[in-house]
Structures are given as C-alpha cells and as structure tokens.
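As you look at this complex, bear in mind that one protein chain is not there, while each of the others sits in place.
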Amino acid sequence: MIIARVVGSAVATVKADKLSARKLLVVQEATVHDELMDRPPFVAVDAVGAGEGELVLVAIGSGGRFTALTDGAPADATIVGILDSLEVDGRDTFRKS
Amino acid sequence: MIIARVVGSAVATVKADKLSARKLLVVQEATVHDELMDRPPFVAVDAVGAGEGELVLVAIGSGGRFTALTDGAPADATIVGILDSLEVDGRDTFRKS
Amino acid sequence: MIIARVVGSAVATVKADKLSARKLLVVQEATVHDELMDRPPFVAVDAVGAGEGELVLVAIGSGGRFTALTDGAPADATIVGILDSLEVDGRDTFRKS
Amino acid sequence: MIIARVVGSAVATVKADKLSARKLLVVQEATVHDELMDRPPFVAVDAVGAGEGELVLVAIGSGGRFTALTDGAPADATIVGILDSLEVDGRDTFRKS
Partner (left out) sequence: MIIARVVGSAVATVKADKLSARKLLVVQEATVHDELMDRPPFVAVDAVGAGEGELVLVAIGSGGRFTALTDGAPADATIVGILDSLEVDGRDTFRKS
C-alpha cells in the first residue's frame, strides 16, 4: 500500500451506481516523514473513516475492493488504514499527533 | 481514481465484441485545478454520460469494469464519475460551471 | 486503453499453452496525432486482426482478456480495437487513410 | 516480483477488517546488489515472517493475495519470499549473511 496524506475531498453527483454514498477523498502520496511528494493527487474511496490531514494507507487496484464499503464498486484506490506510526531504520519517522 | 479531463473522442469500427456500442472518450490526466498535465491522452469507456470538457474520475484496471456498461468488456479504463467540485486544504480548487 | 501503433511482430515457438496460435504484435505507444512516443515497444496479443502501421487501442492488464481470443490466456496486453479516427478539442487529430 | 529491502514497519489501529492482525512492513525497492533505490518506501503485508534489513520479494497487485495470510485482504503488496541469494551474469550479487 502506498503512504498518502488526505488533502481534500471530491464531489461527483453523477457517478457509477456502486460508488453512490461513498466518501471520495483526495489523497497525495507522502514520504515516511509525512511530507507530500511531487506526485499528482488522486481520488480514493474511504473505507475506514479517514479525515483530512491524516496519513493513510491506500490500496491500489483490485486489492482495494476487499472491504465492506468497496466490494463490487468501480474503484481503483481505497483508503484501507489510518497510520498511527511509521518506523524506519529503528527510528520513528511519523507518529500521529 | 485519477482526475482527468475529457478532451475528445475515438472511433473504432473494428473492435472486440464487448466494446461495441460503447462510447470511447479521449481523456487526459488533470490537476485538482482542472489543468491538463503533461501526460499522454488515453481512451476510456464512458459509463456515466460524460461530455467533452468535463472533469471526470477515471478508474484504471479491473475496477472500471464494475459498471453496467463495462461488465465483461475488454477495457482497462472507465469514466466512473463526473466531478462537481474538488476541495483541497479547505479551498475549492475546482467547481463545475 | 492506450493509443499505440503496430510496429512489428514477434515469434516465440516456446510459449505458454494458451498463447499458442495467437498473433503477437509489437506495439509502441503513440500520440493522438499518430506519432510514436519515446517509450519502449512491447508485445500485445492481437484480438481484432490488426496490421502493421495501424493505430490501435491496447487494453493493459486483466481487461485485455475479455475477448474470445484471449480468454484464459497468460497475456497482459491485448489489441482490442483498430482506430478509424481520433478527435481532440473539436479537431480530427487522426483519420485512418 | 520486485526486489526490496525491509526498512521498517507501520502501525495502523484503524484499518480494514481483513488487514487486522497482519504485520505491515515498510519496504523500499533495491538493486540486485541490495542497494536501496531512489524510490519511495511503501507498505507491504508480510506473508513469510520477514525481518528488518532482509532483502525480499514483493508481489504487487492481485498476485500478492494468493497466500494464506493475504487471501481476501485489501492489500496490493505482499512479501512472498526472503531472498537467500541473487546471481546475475554468473556472479553472486547478493548472498544473505
């Protein structure tokens, strides 16, 4: 799963049936230090109740559809976890405040 | 899903059976400000009645086949939503006119 | 689907069972103006009878297996349409001659 | 499968159901010489009991879910093997110490 920060949200009234009533969040890939990377933001379905500013795990592709909220939905990116902490080389690089 | 703008359309008389009678649109990845990015346009099946110039959500890969129009179709990209608005860092970056 | 031009063909006598008797074409990603892009050519299974020089649609990944010729085949790229024309911003950028 | 080094771990209390009790490791793509590449670390589910510092094989996408620990889990990256050695052009480029 990629590490990403929730930076916003998207509204689309007209959308495929099985996306209706799903929360669509704008996410951007981030480093293990919670710094945004220079990559284009994209839209993911939120399966865990994530909020803006949180560092999350996004499952790309078919994997993201193995949640109750995304089963059978035409989605290619799902937020599947909210990060509490990341540790790299024995040091905390991120800890949720 | 990636954020993209519908920039045109494609016609292919000879195509795989399950793509027949599907609307094929040319889309190009865009920023949250509806600016086209320097990436090659590609072709997506339209599952929501999108029109040229609209900012849309494109599901890449198997996800895009979970719509009535693309079920079982040999497609790898489907327009699954028409964006009304995008909000990033508390500000509207895009609002459909 | 990506826009690509058929630039050649591949022969592989030893191959996985379900690829036998499949036509393997070399394709290279192209612009909407039918100009080759600086990307490495790759090999796609032909599901529509495409010929060298034609501009085609290639479905990447599982999508490309939803054709009679590629069902159950170990393929990750299939030519699923032959382009007649492309229109971008209201102008024809490609028309098959 | 890509060659990657386990560089850390991730903790996410809130996560999709089928990810609970799974070990989430931070991995970074590496060369055949076990040198980290300049690519962003990402998070993979550990299916083989890998430890920090080990060079591993990571299966990306649906492939990674064909293990007892990841079957049906919303994961897009799984550690499926711990590398003992790599040989390129007739020479050992990596040997586990």
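All chains are identified by letter, namely A, B, C and D, in their written order; residue positions are counted from 1 within each chain.
Please note the rule applied: a contact is a pair of C-beta atoms (placed from the backbone, for glycine too) under 8 Å apart; a residue touches a chain by one contact, two chains touch by 3 or more.
Given the structure is predicted, the values throughout are model-derived calculations rather than measurements.
Seen from chain D, the chain kept out of the figure touches residues 1-3, 29, 31-32, 37, 47-49, 57, 59-68, 70, 78, 80-90, 93. With the whole complex as reference, residues 7-19, 24, 26, 40-44, 52, 61-62, 64-65, 72-77 of chain C touch the missing chain.
Definition applied: only the chains that are shown with their structure count from here on.
Chain A and chain D have CA centres that are 20 Å apart.
Not a single residue in chain C touches at least two other chains.
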